[in-house]
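All protein chains but one are shown in place.
For reference, chains read A and B in written order, and residue numbers begin at 1 within each chain.
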Amino acid sequence: MSFFLEVLVGGLLAGVMYSLVAIGFVLIYKASGVFNFAQGSLVLFGALTFVSLVERHVAPWLAFAATLVALVLIAIAIERAVLRPLVNRTPIVLFMATLGLSFILEGAAQLFWGAQVHGLDLGIDDKPLQLGGVMISQFDLFAAATAGVLVIALSLLTNRTRLGLSLRAVADDPLAALAVGIRLPRIWAIVWSLAGFVSLVAGLLWGARLGVQFSLSLVVLKALPVLIIGGFSSIGGAIVGGLLVGASEKLAEVYLGSLVGGGIENWFPYVLAILFLLARPAGLFGEPAVERV
Amino acid sequence: MSTIVIRRPRLNVAAPATLGLVIAVGLAILAAVPGVASEYWLSAVLTPFLILSLAGLGLNLLTGYAGQLSLGTAAFMAVGAYATYNFAVRVPGLSLLADLLLGGLITAIIGTLFGLPSLRIKGFYLIASTLAAQFFIEWLLTKVSWFSNDDTSGVLSAPRLSIFGWSIATPVSRYQFVLGVVVVVFVVASSLVRSELGRRWMAVRDMDTAAAVIGIPIGRTKLLAFAVSSFVIGIAGALWAFAYLGTVEPHGFDLNLSFEVLFIIIIGGMGSIAGNFYGAAFIVLLPIALSHAAGALAAIGVDVGQLQNLQKILFGTLIIVFLIKEPDGLARLVQIARQRLRNWPLRA
Partner (left out) sequence: MSAQKPLISLISIQANTDPFSMTLSLSRLFRATWSRAAGIAGISLVLAAGALTTTSTAYAGGEEYFPLQSYRVGPYAAGGTGFFGGFIDYMQLINTRDGGVNGVKLTWSECETEYVVEKGVECYERLKAGLNGAPAAATNPLSVGIAYATIDRSTADKLPLITINHGRTDSTDGAVFPYVFPLQLNPYSEVSAIINYIGTQSGGLQGLKGKKIVVLYHGSPYGRETIPVLDILAKKYGFELTQIEVPHPGNEQGSQWLNIHRINPDWVILRGWGVMNPVALKSAQKVGFPANHIIGNIWSNSEEDVRPAGDAAKGFISITTHPSGTNYPVLQAIDQYVIKPGKGNLSDPARFGTVYYNLGVVNGILNVEALRVAQAKYGNKPLTGEQVRWGFEHLDLDNPRLKQLGALGLVQPLKLSCSDHEGGGAVRFQQWDGQHWKVISDWVQADRALLRPIIENSANAYAKEKGITPRDCSKDL
């Protein structure tokens, strides 16, 4: 029984890590309506920049600030140079544009910082904790706590501030928001910067987990089922989806996987996503599509 | 998407006689190529170009004409390759063409299966279904060694190919074989999209609620789109494995290949037949051209690693620039060029 709990808890905590990446997607989808496949490359770029600065003996907090500024600038540049001209194109074209963007970011990251792999030490000793017979990883708890703080901060921002009100207005109906006098370019820039910040945090946590290397951009493939289950436009959905995906993925790998020889972690979340979508075609918390004939 | 219908005029192919002339000339050119092209061009550029155009055609039928987004193209190519392989190895009496057709048929069945969720799920969320196909099929083909004739690694090596005594072993014969298959499938597909089925697909793509209202059977139309598209993609996959690479493993048909084919149809033009050729040419030729240019630069001492990264950046930039400037793809550009050529002598 304790083994089951261990797998479950490990899965839930891993799921929180997926949600971290998914939140970046959600922010951008809410603001610009685009599914930003370049999120993974942003995560990689952020982590790589931070680690390279630290290795060049820059103080960590300064490296964090500098990387944040760089990511914000990149985010704004993306919004202006790529998304603005592509406004009102079909989602698939926007998606492909972000795919092209991911090539650019990956090439740029390796161009500036090289192809080396780096370790990232956040100072957390990852000896397993024993809580009631169940083994839990300290690092995963720390990551979950960080994600929790981030989500609370984001929800406070969106629900309690004027800025948040504007963000929600833009996400709901950009034309109406424009009519009311909200400056869209400014809002887009702010949202993209927030997404950049979330990417940086996700990048640091994932980088500490995997090492900072090119494969970091592949975490986006883990975030996709989370988004599909939770809905593209809901942060709460991203969290719930992440927990669901993480837990079910691990449990399936251990219990179902042993029946079929293992390795099912890659496709199981997607099959799960299909099942959820059949019940709720727009994701658990997503906006259902309204069609007009 | 209603604006797209108004804006985009039919890619109007001229009267049948001219079409026949164009096809004949085109065929003559392509068939004459082996006489002038080097082996490198045949086996490393033209053959993959043709096969990728075919895969693009398959995806275009599904995404461009019927509007169902699919990210599982590579997985269906894998199904086609492995199915054809199994027929070729386990049922010795069949000719290669029969193996191809049967492989395509199996892929059509699998494609329809993964297309079932499209009856309920719409829009971008549909990628869940084809992504599930992508990862599941990759896993299944690696895991179950029966598919690769009991090779534990899941790798399949193409058997000796021959049709009615004509052995397909040299780059020239492989090119001609692929050319033949591609031409036949393209001709069939271009009549298909101008038929009632094609019109139904476009109706479902543009406004499926309205289509349902006027009596088009949505479910059947969508599933047929998946079936026909997967059939074509399966054949492309079999050609990819047998006539181009020679040996494949399931991970060769990964998500990156799916993205590549998606690029082809977007850059080539969604909802066009000729666009698949243009898109495949772009995707195949551009990296090679960049690589040659990089080779020239490397010879004068520029760092090779940096050149590779620059190439990647350039490729991504070109894609974005392209998407911004011409959302309807190269097919639209060619159409504009032809119209202007038609008017040219008379323009003031």
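Basically, contacts are C-beta pairs under 8 Å (C-beta built on N, C-alpha and C of every residue); 3 or more make two chains touch, one makes a residue touch a chain.
These numbers were taken from a predicted model, which means no experiment stands behind them.
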item: Chains shown that the absent chain touches, full complex; value: A, B
item: Residue, one of B:A44, B:L97, B:V172 or B:A212, that touches the chain absent here; value: B:A44
item: Contact residue for the chain not shown (choose from A:P60, A:G133, A:G148 or A:G261); value: A:G261
item: In chain A, positions touching the absent partner; value: 3, 6-7, 10-11, 14, 33, 87-88, 90-91, 106-107, 110, 114-121, 126-128, 135, 137, 139-140, 173-175, 178, 209-215, 218-219, 222, 249-251, 253-254, 257, 261-266, 282, 287, 289-292
item: Residue numbers in chain B that touch the chain omitted from display; value: 1, 3, 38-41, 43-45, 48, 89, 122-124, 139, 142, 149, 152-155, 157-160, 244-249, 251-252, 256, 281, 285-289, 291-296, 298-299, 303-305, 308-309, 311-312, 325-326, 330, 333, 336-337, 340
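Here, only the chains that are shown with their structure count from here on.
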item: CA centroid of chain A to CA centroid of chain B, Å; value: 32
item: Touching residues (chain side chain B, partner chain A) in the complex; value: 1, 4, 63, 69, 117, 120-125, 127-129, 131-132, 135-136, 138-139, 142-143, 207, 209-210, 213, 255, 259, 262-263, 266, 270, 305-306, 309-313, 315-320, 323-324, 327
item: Chain A residues within the chain B interface of the complex; value: 35, 82, 85-86, 89-93, 95-97, 99-108, 110-111, 115, 221, 224-225, 228, 232, 260-261, 263-264, 266-267, 270-271, 273-274, 277-278, 281-283, 286, 289, 291, 293
